[in-house]
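Single-structure report; data block below.
Note that one protein chain is taken out, while the other chains of the complex remain in position.
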Amino acid sequence: MIEIKPNIPGALANQQLQRNLKHTLTGSLESRNAAVAAVPNWQDLRNHARQVKLHTLERLDLYLERLETKIEANGGKVVWAEDTAAAVAAIVEIARSRSARKVVKSKSMLTEEIHLNPALEDAGLDVVETDLGEYIVQLCGEVPSHLVTPALHKSKEEVAELFIEKLGMTPTDDIGELTQAARRVLRQHFLSADVGISGVNFAVAETGTLVVVENEGNARLSTSVPRTHIAIMGIEKVIPRVSDLAVFLKLLIRSATGQKVTSYINLISGPRRAGEVDGPEEFYLILVDNGRTKVHSDLHFRQSLACIRCGICLNVCPVFQKIGGHAYGSVYQGPIGSVLTPQFLSESVAPQHPFASSLCGACKEICPVKIEIPDLLLELRQRVQEKTTKGRPFGEKAAMIVWAWMMTSPFRYKLASWLVTRIARRFISKGKPLLNFPPLSAWQKKRDLPPIPARSLKELYRARGGRK
Amino acid sequence: MSRETILARLRSSGRSESIDLPETLPDFPAYDDPVEQFRVEIERVGGVFLDARRADSLVECLSGVLAQRGAEQFVWEGSAVFERHQIPVRYLAEQASTEHGFLTSMHADSSVSLPIEVLPAGDLDLPAVQVSVSSAVCAIAETGSIVESTAVAGSRVLPILVPHHVVLVSSSDFVQNSAEFFGQLEPGKRESAQILMTGPSRTADIEKTLIIGVHGPQSLTVIVTG
Partner (left out) sequence: MSQMNVSFFATCLVDQVYPQAGLAAMDLLERLGVAVEFDLRQTCCGQPAFNSGYRQEACRVARSLLEIFCESERIVVPSGSCATMIKCYLPSLFSEGSPEWESAREIGARTFELSDFLVNILGITETGATFAEKVTFHDSCHQLRELGISQQPRTLIKHVKGIQFVELEDANRCCGFGGTFAVKFDEVSAAIGNDKVGRIRESGADYVVANDVSCLMHLDGLLKRQGIGVKTMHLAELLIK
């Protein structure tokens, strides 16, 4: 079982984390808001993208087959993997058959999901993350704490300490120098790698083209320098047409980083061709299911596969802003992570995720493909309480049944009301801690209880004889 | 096998209502002067814009960039770039064949009338190369992006590996916005890779502080030719 609650006190008490979260997330949101304000028809773009995604999900089998056909026509190979084991085995097999020793990777959350790095290391391969944030996280032996900004939780001092220890660089806390140190080390890795592994932002079925969006240039190098390029994507990343990229890229980039466009957008349609000066000799696309067909089979939840991983729902979420990514304990974090994790891993493995939200709706309001995250969380809450007793306070179900029983009869409600006003009031007004049991104890840790009035509204209303 | 399993699962999961693909794209901005809009955008992200639409200014622009970057040796995408953009050049080697190689040139006298050597792709002495020069197939005014394709002998890696990248783009290859660009694009038809570049390489992964030139170049210069 993956728990969130035990991680909360530590996250809230971590001053460094709190500072980084505030600084980074506030900055990201401000950039995003400015970038979106400059687009008068933003809502049209959202509607367009959502429609394309929902259409594609309705015919996912067709578009995946079309993508496969095109990739093969472009000289690439497609491997289908129904779960983690199949995906990992396929990649290890490709690396082994090429006698590969070193793998460079550009950002891919899916490879985190299938725990690819440890599997490749077990197979004797040297694995190097090349996105600066991912590289920092890898050197620390940690996992990303944000979809887009993986090392969000690290301060420059922590990065400096890490680079001094692991790369032997001379002490500095200049971010430019730290970046240059990583550049020098990673440059050598690029030039000596046998296999490059990348994620995919969009895969265009009509042309067999993979789109990889980045700012650093590491994705370009990972997908072009090594002899073998392996791209890995969840089956939901396919889109039918090239033309829609104009919409998707605008939505993704402005949401993710607040830029108008990133420094690089790579369009990759297979391995190097005859007459081209460089590029990989072979190209593989791994299509991964790993729970996605299960999500797809549920008409309610299918829309969660429309996610384009921009990470803006994390940035805007008041809960994420307080606890950061690691507290979720899962690969996918924040609001969309709380929707995806219980579905991918089952409700009993992540029973707290759907509840880690105030349901404020900021995620739904900001999502570039209009995923109804709070509604999905509500559905998941129901499933959790129906399917598992894990993560539920003792006696909650009984309390709810009693509560509903009281609320469905004016007489019983009146009785309960009388008890509250007469008994609870005495203890609260005397400030006695006699009422310090769950859930009131949780309330009272940081908050006073409200004073309970002597008479309820109904009583007051009756007392003054109805209408004034 | 996974393939059949996945497809079977997808086929057996129900359909909600039928949703059609939208027929038209939402509006994208258009500009009276696309080149000027392009300049504004690329300069906003730290790129350098040089206007060489007047034929006599091209040599001046190019030699200025090469001199400014202090490059001793630089590499061209291929001989076609000289013809396409009417850059005067003479070859050291017998014939400028760039089928599987690069043209490098020694930057001797601030002039672009340069001796060019033909090198096979693998023989490039990378650390010595300071500047790469290639041509774009397209420039997008809306975002200040230039597009390079491997079909025109463009390298996938040189624009990233070399510290300073210079791109020549013809003023006839400008489009208004990304909808126009992707609307006419047929990726994979002629090339294995295209790249949209907008400014130099950047990162904000440490404390959201913007740093220029992480894995890719520290500078990107776009020269618009007539």
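Chains here go by letter, A and B, matching the order in which they are written, and residues are numbered from 1 within each.
Keep in mind that, in the parts below, a residue touches a chain if its C-beta (ideal position, glycine included) is under 8 Å from a C-beta of that chain, and two chains touch if they have at least 3 such contacts.
Model, not experiment: these values are computed from the prediction.
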| item | value |
| --- | --- |
| Chains shown that the absent chain touches, full complex | A |
| Of A:1, A:299 or A:400, the one touching the omitted chain in the full complex | A:400 |
| Absent-chain contact - pick from A:17, A:36, A:339 or A:362 | A:362 |
| Sole contact to the chain not displayed, among A:12, A:62, A:109 or A:140 | A:12 |
| Interface with the undisplayed chain - residues on subunit A | 5, 8-9, 12, 318-319, 321-323, 354-362, 364-365, 378, 380-386, 393, 396-397, 400-401, 403-404, 406-410, 413, 417, 420-421, 438-440, 442-443, 445-450, 452-453, 455-462, 466-468 |
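Everything below uses one rule, namely that only the chains that are shown with their structure count from here on.
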| item | value |
| --- | --- |
| Mean-CA-position distance for subunit B and subunit A (Å) | 32 |
| Residue numbers on subunit A that touch subunit B, as the complex places them | 20, 23-24, 27-28, 41, 44-45, 48, 51-52, 54-55, 58, 60-61, 64-65, 70, 74-75, 79-82, 86, 130-133, 136, 149-151, 154-156, 159, 175-176, 178-179, 182-183, 186-187, 190, 204, 207-209, 215-218, 220-221, 223-225, 235, 240-247, 249-250, 257, 259-273, 275-279, 287, 289, 293-294, 296-299, 302 |
| Contact footprint of subunit A on subunit B as seen in their complex | 1-3, 5-7, 9-16, 18-22, 25-28, 41, 45, 78, 98-102, 121, 143-145, 150-151, 153-157, 159-161, 177-179, 181-183, 185-189, 191-209, 211, 213-217 |
